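Complex shown without one protein chain; remaining protein chains in place.
By letter and in written order, the chains are A and B; residue numbering begins at 1 in each of them.
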Amino acid sequence: MEYIFGQIAIAVFAITGVIAASKKVHDLFGLVVLGVITALGGGTLRDITLNHSVFWIEDFTYVWVAMASALITFLVFRFFNNTYRILLYLDALGVALFSIQAIDKSLALGCTAPVAIIMGLLTSIGGGIIRDVLSGRPNLLVNKEFYAIPILIGCVFYTTYMILIPSFVFNSVLSICIIFGLRAVSIYFELSVPAWLLIKPIHK
Amino acid sequence: MEYIFGQIAIAVFAITGVIAASKKVHDLFGLVVLGVITALGGGTLRDITLNHSVFWIEDFTYVWVAMASALITFLVFRFFNNTYRILLYLDALGVALFSIQAIDKSLALGCTAPVAIIMGLLTSIGGGIIRDVLSGRPNLLVNKEFYAIPILIGCVFYTTYMILIPSFVFNSVLSICIIFGLRAVSIYFELSVPAWLLIKPIHK
Partner (left out) sequence: MEYIFGQIAIAVFAITGVIAASKKVHDLFGLVVLGVITALGGGTLRDITLNHSVFWIEDFTYVWVAMASALITFLVFRFFNNTYRILLYLDALGVALFSIQAIDKSLALGCTAPVAIIMGLLTSIGGGIIRDVLSGRPNLLVNKEFYAIPILIGCVFYTTYMILIPSFVFNSVLSICIIFGLRAVSIYFELSVPAWLLIKPIHK
């Protein structure tokens, strides 16, 4: 169950990675590499930070899934218009799946709740940040979009519930709905960060 | 003693991280994340490179200190003018504390003197470099400021003395004074790298 979750999230992130990077990178190799990095980067950062063996070295299926998804996306997505919106919703699904899965893995490895929450965030946004740095796009930390806060809310919710009532199926479905729901609402209404969470720059 | 040193350095770096990143990033979440990354990034790189468990996973207090410092800075620093100078001196204190602490940790783990010196440098400048890459600012390696050389001098001095005369209190106070003093002088007189250490670009 978790395994299928993981593979779907990998595929989704490889697809969004190729579409997002295609604004700056246009050749097959670069796009497939950036798609694979988007898909595997967050989990790689998580495993390295936890001093654990990297998941795709233990099970190379993840790399094949990421490569195949990136390759198919490269071949077919030019025939779609308006991919940008699809990309945003797919990405919302991917981050929801990834953060839940990373929290489960971290808790199973004996991490405390706060570490597990950080690993949920790192896994779900790490790959996209590496992709943006490598392809020269502004990354999500410098955007004012309502992006990481829904993930954070979902991660705190899921971790709390898993410690109180360890029922994987119920909690994970509920938490994925929370993260995906909040992201979908903020995409649909084009929410950015509310004004009271903003600071005006002092130096120019 | 070393523990208090470490926590103070974390707080100082989280503060400077938020102030530095606030030129490019203006929302609460992004600034707190970049403050925490500035504070914990260098030590994380050190522990990962040494194949050692990451310090803030073993003791989460560091993350709370970094988060609290970043949050308070976000809330109050808009009321201060001329933060830029304060930032530079605080940063000088932070790098001095961090490099000494990293050398101690590396020597305690059985590293040789040259490895310990590199870890001192990596810990004290790593977090700021990650912050600059993520927030799209030019990092210290591309600046001509007299920044890393004072740290390098202090690291070499401290490591040599700790191997010759292992007296932590005396050496650490002296080395922190050296690094902070050299940095403070170069901030005050706005020193950049001397001309004989420069190369003129050959290709444009």
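The definition used in the following text is that a residue touches a chain if its C-beta (ideal position, glycine included) is under 8 Å from a C-beta of that chain, and two chains touch if they have at least 3 such contacts.
Values in this document were obtained by computation on a predicted structure and should not be read as measured data.
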Candidates A:S135, A:S172 or A:S186 - the one touching the absent chain: A:S135
Residue, one of A:L31, A:V65 or A:I178, that touches the chain absent here: A:L31
Hidden partner chain, residues of chain B it touches: 48-51, 111-112, 114-115, 118, 129, 133, 138-139, 141-144, 148-149, 152, 193, 197-204
Residues of chain A (touch criterion as defined above) contacting the omitted chain: 22-31, 33-34, 44, 48, 51-54, 57, 60, 63, 74, 77-78, 81, 83-84, 133-136
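Note that only the chains that are shown with their structure count from here on.
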Inter-centroid spacing, chain B versus chain A (mean Cα positions, whole Å): 29
